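Left out: one protein chain. Kept in place: all the others.
Note that the chains take the letters A, B and C in the order they are written out, and that residue 1 is the start of every chain.
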Amino acid sequence: MSTDSDGKFGAYGGQYVPEALMPAIEELRDAYERYVLENEDGFMDEFRERLADFGGRPTPLQHAEQLSERYDTAVYLKREDLLHGGAHKLNNALGQVLLAKYMGKERIIAETGAGQHGTATAMAAAHLDMPCEIFMGSTDITRQRPNVFRMRLNGAEVNPVTTGRGTLKEAISETMRDWATNVEDTHYVIGSIVGPDPFPRMVRDFQSVIGREAREQIKAKTGRLPDSVVACAGGGSNTMGAFHEFVDSADPSSADKSSGQHPRDRVDLIAVEAGGSSLDVDEKAGVAPNSATLSTGEEGVLHGARTKLLQDSDGQIMESHSVSAGLDYSGVGPELAHLVDSGRVDAVNVDDEAALEAFHRLSRLEGIIPALESAHAFGYLEENPEEVGDVTVVNLSGRGDKDLETVVEETEKRDLDVDVDMSVFREAER
Amino acid sequence: MSTDSDGKFGAYGGQYVPEALMPAIEELRDAYERYVLENEDGFMDEFRERLADFGGRPTPLQHAEQLSERYDTAVYLKREDLLHGGAHKLNNALGQVLLAKYMGKERIIAETGAGQHGTATAMAAAHLDMPCEIFMGSTDITRQRPNVFRMRLNGAEVNPVTTGRGTLKEAISETMRDWATNVEDTHYVIGSIVGPDPFPRMVRDFQSVIGREAREQIKAKTGRLPDSVVACAGGGSNTMGAFHEFVDSADPSSADKSSGQHPRDRVDLIAVEAGGSSLDVDEKAGVAPNSATLSTGEEGVLHGARTKLLQDSDGQIMESHSVSAGLDYSGVGPELAHLVDSGRVDAVNVDDEAALEAFHRLSRLEGIIPALESAHAFGYLEENPEEVGDVTVVNLSGRGDKDLETVVEETEKRDLDVDVDMSVFREAER
Amino acid sequence: MSDAVDAVFESGEPAFIPYLVAGDPDYEASIEYVEAIERGGADVIELGLPFSEPIAEGSTIQDAIVRSLEAGMTPEQYFDFVEDLDVDVPLVCMTYYNLIYQYGPDQGPRAFVERAAAAGIAGLVVPDLPAEEADPLRAACDEFGLDLIFIVAPTTKGERLERMMEHVSGYVYVQARLGTTGARDDVSDQTDESLARLAEWSVPKAVGFGIKTGDHAERIVSAGADGIIVGSALVDIVADGADSDDPTEAVADRLEAKARELKDGALAGAGLAAAESVE
Partner (left out) sequence: MSDAVDAVFESGEPAFIPYLVAGDPDYEASIEYVEAIERGGADVIELGLPFSEPIAEGSTIQDAIVRSLEAGMTPEQYFDFVEDLDVDVPLVCMTYYNLIYQYGPDQGPRAFVERAAAAGIAGLVVPDLPAEEADPLRAACDEFGLDLIFIVAPTTKGERLERMMEHVSGYVYVQARLGTTGARDDVSDQTDESLARLAEWSVPKAVGFGIKTGDHAERIVSAGADGIIVGSALVDIVADGADSDDPTEAVADRLEAKARELKDGALAGAGLAAAESVE
């Protein structure tokens, strides 16, 4: 299944964690290899069945009529927004909570940024009857309030993390601390393809159902592979989930393409990061007003893995920023870092404003309100329609219900290109 | 397809609308018969394809493990909460907007109570590129604010209706007024199986995909039909959508049932209405603090059809009440009224408090946050587990994201049986 | 068929048919107001019995209905009201079907019609009852000698119109434009079209929806209408009076004056028409 069985992706990856966690990580690696890679005890069968019945898989691959017309290219949406909980996150959370159950663990912890991984984990834990605690930065708690409610309703404890700027980075550190304390009976459900091995491989494998389905669906609909797959990237789990099945794919249609306009010998994989308000950094304040780790980060070690990081020249980690909480992270998955370095994946970025415009545009034109995270992928499409070829698959990683308040606020601050009449929002407030 | 081709269900149904609307209704009836019943121009094929790709059908039928254990019966959930937009409403909205397109209409109007039909219509209209205006009671606008945002984001106008108590009843009347004014180029997308013929038949047909899928799914999973199907009922569209395919079904398993405990010769159909705070009415104030129309209403004429109504002895319509905006209506679908009178459907009800408890219970036990509307069906299960037989299908008509604020507020007012710790909600507010 | 209504249209003069909501803003004042518009020249009076869900009304009449209901109007009280009125012209009851249907111990329209006949009501207009659903009510009206007045909308055409014309009694209510009731500042082109469409039918045609001034009345009668129906323009006066707490008599005087303006307009319209046809 993987060519990365040592937990390394080129120079990236590894297991940079406190010694106290190493035995648990070895145990997890063993469980991953047996249950996930070898389907021991029918683990993967049960996982797939629960993903279907509880999660709602397969999700559709939808031809987006208005966008296709707008960009004069066939745009297909992979509808992860329709997954239970409203984002791709459940693919991974359900897999890990189920694995924890197979391993005999008795307690689940997880960090969350946008709250999407936290809600997915809380749902999976309730579904599988496991006690669950979620660590969430206090800033994120404020900007993703509905998700806090949802986690609580599902019976999870939500522990606010007040260190630093109170976002995802701090929440991960705090969850690692809890794990180091309770490692014997607790499984830490990491929410993206980050952290020490086997997490990056394992999360990718749980998420790769996205690309596997999309590949079959696009072939059924168009008789060919797409010219490109576009996905936003925070940690990169929806990204690698969408890309994995295409990494080794030559495009079978390129040989007989008559137009010759996009002669591609492989499916282009485009990872869209959050450009935030600017790509410039303020080293002094330790702040990067973006989360464009793949484009601007440097190799380093954080949260258990060697990968690209937003850091200052000393190696201190910088606070990232994005209008979308789920992309707001100073690191990125080691596999994605490797694929970017090796040229297989293109790292691009889209700023806050373009993401907001894309959010409004998709809502208006297609009747689908995307997560602000996913909106970044559509922002790229707007800015570079000629880059995606004749047929493109965009991963619509989640829905935007959680972002309504943020979008209203951020839209009012700006003079956007899309024409949004905000008055009724204000009326409704009254 | 229907035995109700005259638009009557026993004594109920008909077309009680202003003369100005009659030609439009005749036109609609004609279009319904051609496109929907006869699949002219491949209408139904296109509808089904869009429901799959845009809507996310089929939705799963999930075995609910914790509920099944709790009630010692096999409980299956029909997961309409996973449909695009978060409720069954899209089945109908998409069908009608598409039909309007086939009919050459240029503008869509709709009323909405919970905002679910409004958002579904706004989404369908955006998807099919049709201008759209939604009428919504001002009270409902306040209690379902996120849905107002969503409609606006999808490009729909939202027109607040301030007459009366500002809920669904007033919104319907107001939409009828708009329709009477703009009937020539406008289609009115009614949101439930109410209104003049052909709406009750047509909406039911669009929604009957719920029961059609559920029937196949339960047979595939259990090899038999269920002993019962349980669904909440406001206007009754999710209800008839779930019931329709079972109305004429004998239960093939009943013959060889050894237990003899639930010898049923047909699938029991249980419609759960909102008992509100009490079944008593205040005739003087013209208020029924419930929406239990099927159980307590009297025959009358409202909004285009003869059906059961909450009304005083003079025939004035009473204001209904329910903690769930989507059930808060003084009328009910004529077909459902007929099936209750004829004994084919059982009308029961569940009060606000039991619905709230069921909301928390499902969230906790199954990791699924239901719409407050749907929670009524689960409240019935809790109160009458022995009534549903060995295998029951509960229609989970929608998700509860829209209800978070209401639930927090209503829960804090009460001392519920389920143990809910509200403190973090308050923390998150800070 | 009510002889009284027949007589109005047989007089040769255009009929002026004002509408008020019974009990708006309260029982006593409303009695005065109805009597005032008779003094102003009403030939028939349409008297609304308020229903909680008036789907055919614009905001003016909706508000009147709320005022009347809040002041306690009920179907029973409505009939008392009719009996208390001191007017000579025929009265037509305008209401919604559910009130008719629920009246009396058993459901169905008969009890209502019987009571209406006893109170002296000459006819009924039911905006949410199209011809298709009207059989039971028509039977009761026939039994008790009431007119059942149908509305002909701008969208009522062809076969549908022909079928409807077979059932007409009294007069037809020609809806001047699409939409709901409410006073407007112009006369709709749809009015002329509708009158042209109906020209070949011998039944008297009263035009309503949106007539506000004597000029409107004149134009519409001169275009061929046999009568005009005016509601919102009068109800507006009642509403203003209620808002500013004016003495009942002052408001009644204003109503009478407005009625006279409309009646004179209608007469002028007929005079013009008559003049043309005589010369």
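Quick note on the criterion: contacts are C-beta pairs under 8 Å (C-beta built on N, C-alpha and C of every residue); 3 or more make two chains touch, one makes a residue touch a chain.
Computed from a predicted model, the values in this text were never measured in an experiment.
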| item | value |
| --- | --- |
| Visible chains in contact with the missing one | A |
| Full-complex contact with the absent chain, from A:Ala120, A:Ile218, A:Leu302 or A:Val323 | A:Leu302 |
| Interface residues of chain A (partner: the chain not displayed) | 14-24, 26, 163-164, 169, 173, 176-177, 180-184, 286, 298-304, 309, 311, 313-317 |
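By our rule, only the chains that are shown with their structure count from here on.
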Residual chain groupings, excluding chain B and keeping positions: A | C
| item | value |
| --- | --- |
| Farthest chain (mean CA position) relative to chain C | A |
| Innermost chain, taking as reference the mean of every protein Cα atom displayed | B |
| Averaged-CA centre spacing for the pair chain B and chain A, given as whole angstrom | 34 |
| Length of the line joining the C-alpha centres of chain A and chain C, rounded to whole Å | 66 |
| Where chain B and chain C are represented by their mean Cα positions, the distance between them in whole Å | 38 |
| Multi-chain contact sites of chain A, meaning residues that touch two or more partners | none |
